[in-house]
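Note that one protein chain is taken out, while the other chains of the complex remain in position.
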Amino acid sequence: MTLRVTVWGENVHEKKHKLVAELYPKGMHGCIADALNADPGIRATTATLDQPEHGLTEAVLAQTDVLTWWGHAAHGQVDDRIVDRVQQRVLQGMGLIVLHSGHHSKIFKRLMGHNCDLVWREAGEKERLWVCNPAHPIAQGLPAWIDIEHEEMYGEPFGIPNPDEVVFLSWFAGGEAFRSGVTYKRGGGKVFYFRPGHETYPTYHQAEVQQVLRNAVKWARPDGQFAWGAPERPVAKSLEPIVEHGGSVH
Amino acid sequence: MTLRVTVWGENVHEKKHKLVAELYPKGMHGCIADALNADPGIRATTATLDQPEHGLTEAVLAQTDVLTWWGHAAHGQVDDRIVDRVQQRVLQGMGLIVLHSGHHSKIFKRLMGHNCDLVWREAGEKERLWVCNPAHPIAQGLPAWIDIEHEEMYGEPFGIPNPDEVVFLSWFAGGEAFRSGVTYKRGGGKVFYFRPGHETYPTYHQAEVQQVLRNAVKWARPDGQFAWGAPERPVAKSLEPIVEHGGSVH
Amino acid sequence: MTLRVTVWGENVHEKKHKLVAELYPKGMHGCIADALNADPGIRATTATLDQPEHGLTEAVLAQTDVLTWWGHAAHGQVDDRIVDRVQQRVLQGMGLIVLHSGHHSKIFKRLMGHNCDLVWREAGEKERLWVCNPAHPIAQGLPAWIDIEHEEMYGEPFGIPNPDEVVFLSWFAGGEAFRSGVTYKRGGGKVFYFRPGHETYPTYHQAEVQQVLRNAVKWARPDGQFAWGAPERPVAKSLEPIVEHGGSVH
Partner (left out) sequence: MTLRVTVWGENVHEKKHKLVAELYPKGMHGCIADALNADPGIRATTATLDQPEHGLTEAVLAQTDVLTWWGHAAHGQVDDRIVDRVQQRVLQGMGLIVLHSGHHSKIFKRLMGHNCDLVWREAGEKERLWVCNPAHPIAQGLPAWIDIEHEEMYGEPFGIPNPDEVVFLSWFAGGEAFRSGVTYKRGGGKVFYFRPGHETYPTYHQAEVQQVLRNAVKWARPDGQFAWGAPERPVAKSLEPIVEHGGSVH
């Protein structure tokens, strides 16, 4: 069954900065969607900040199995009501792939319950990603490591809850190491954070990185759906006989 | 070294409902603070919703090692700025004990990234808490199980991230089971959710429950403090020699 | 692609005890295999203790995606070399479903690093399994709870490492609660422990239990394979230029 992915892009740098526009003529989101659509089992469409409801209407999310999120300059412009909506869909089962500077997005901080802070340096240095568990679905088809010639550095401490699994570690030429691929479960939704993807480098054009993206959305496919809630199961419907006792403030 | 605990109470039911006022003449927070102060190593004070800044000023939190939280009727009245402040202190290292209906408090949902939904029934039925790991610090001095004669029922599914450790399971006379004591780490802060404590029953007067509260605040004592942030480590300060490459949008 | 499951059964009680033989004329393993084969995407075969190499030859395991394990009376008769072999296959990627009294099997204790002790009572009392996360793949197609009229009781403390996820909790008529469905990852292999299935009750004939078994083997399907090892990456092949320094005892 076709996996329906919505690729969300902030689409700010692409319009303001010639450098980024030249690297990503269809937008970073366009490049990511193309990489995903190279797999016949995936159908990726895009949504951007400047669209009504940021392109993430109820209808769009209802038809989304996995959402990918790239943002950097305009995290604060994302409407809290849309963040609420995305969070609820994740808890119900939708997968979420958070990319690079999306570590400081409202939706990632919301789901983590954390500040998601980190140390950074924009110097176009070499990054090498190591696969920690080659049997992990997100690592399928990858070599033992991926070299990215020019990337921004992210360093520890990374302010996140302890991940379910660390899939990638990064080594940086400038001397840092980082937990670059980490997985979480939130309700029915699987969440994966993937570090690389600074806007001034051609990272999302690199074949191994595109393989990670395809693996990640497949891994995050919903296994089931559940609409949470806080229902009462009253005495009359209790499964074992009980006698009501005591008062109530209700 | 004395452990400084701030016991936060919503203090709404105690003022509105005679039943609750009679059970807890000093307020539920007063009863909890007394239980903690029975240990000479703990110095517990109280704070309530109706105080300025809900009693949780910067100065108060700076002197708080562990915060306990009971709320039910007025979660929505808690100022988001105070929630932000408490969250930051937890990430820095402060312990947090969330009690009973505090599962739906803003601060717990914030730290969990989840809805924290559950099923419920207010019938004063019997609850039995089983200790899952008798070697856990929160279980010290407890018997293999604790019977509470009259409690509200909380049932699964409980909408929380997978806990670090499940310390207690509950069995209810009406037929349900529940993860009643669960631990988390958020930054430097240890978080413990403990299920029992409905306002219309004398739960916090029970000796074993008081023992859990004392154990929990001791377990949550900060091991260290860290002020998170997202500093740049520029090329000039990189630990290994690198040559800057590529452009920037900054 | 067809999922290849090997259903391992101790097959001791079935031969010694009329009661068990009547409940499971094809053996417990036969009943479990039939339940799995009801799904056209699964092809389940069986293996038993009394076969050469317990039916778990290198060739059989090489063709096994997921292994299920039921044992009780003869854990000690399982050859350590076969346990080693199964462990290595799990680490490489094979899924493992451990059933009921398999909690004390050599392979489960080996993978857990724990004693896997628990409290028990054989009284044919009612067990009710609660689903903790209805969006979990192992819970698909199930109601909110499953009643099993007659089962052995297992109670806490259950001596296991903290699970990745608790999928089911049990409520017992005699007053206990238990973590009855727990998941782990070991290398590439997914491990699920499922509590019900005492030999003197018809548990594996029950439709909801069979649904759990089918869900579990599908969930445990290998995502990838990896042959672990401890290779040297010598100086001559180091990815960054380094100069060898210091002595060696080799």
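To keep things simple, chains are lettered A, B and C as they appear, and every chain counts its residues starting from 1.
Criterion: a contact is a pair of C-beta atoms (placed from the backbone, for glycine too) under 8 Å apart; a residue touches a chain by one contact, two chains touch by 3 or more.
For clarity, every value in this text was computed on a predicted model and none was experimentally measured.
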{"item": "Contact with the hidden chain (one of C:Gln140, C:Thr200 or C:Gln225)", "value": "C:Thr200"}
{"item": "Listed residues B:Gln92, B:Asn115, B:Ser180 or B:Thr203, member touching the removed chain", "value": "B:Gln92"}
{"item": "Sole residue of C:Met112, C:Leu129 or C:Ile146 that reaches the chain not shown, by the stated touch rule", "value": "C:Met112"}
{"item": "Residues of chain C in contact with the chain not shown", "value": "13, 16-17, 19-20, 73, 87-88, 91, 104, 110-115, 117-125, 150, 153, 155, 157, 159, 161-162, 164, 173-176, 184-187, 199-201, 226, 228-235, 238-240, 242, 244-250"}
{"item": "Footprint left on chain B by the chain that the document does not show", "value": "92-93, 128, 133-137, 139-140, 145, 164-165, 185, 187-189, 219, 222-226, 239"}
{"item": "Hidden partner interface residues of chain A, rising order", "value": "128, 130-134, 144, 155-158, 162-166, 169-172, 175-179"}
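Here is the rule we go by: only the chains that are shown with their structure count from here on.
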{"item": "Of all other chains, the one whose Cα centre sits farthest from chain C", "value": "B"}
{"item": "Chain-chain pair with the highest tally of contacting C-beta pairs", "value": "A-B"}
{"item": "Chain A-chain B separation of Cα centroids, rounded to whole Å", "value": "29"}
{"item": "Distance from chain C to chain B - Cα centre to Cα centre, in angstrom", "value": "35"}
{"item": "Junction residues of chain B, two or more chains touched", "value": "155, 157, 162, 164, 175-176"}
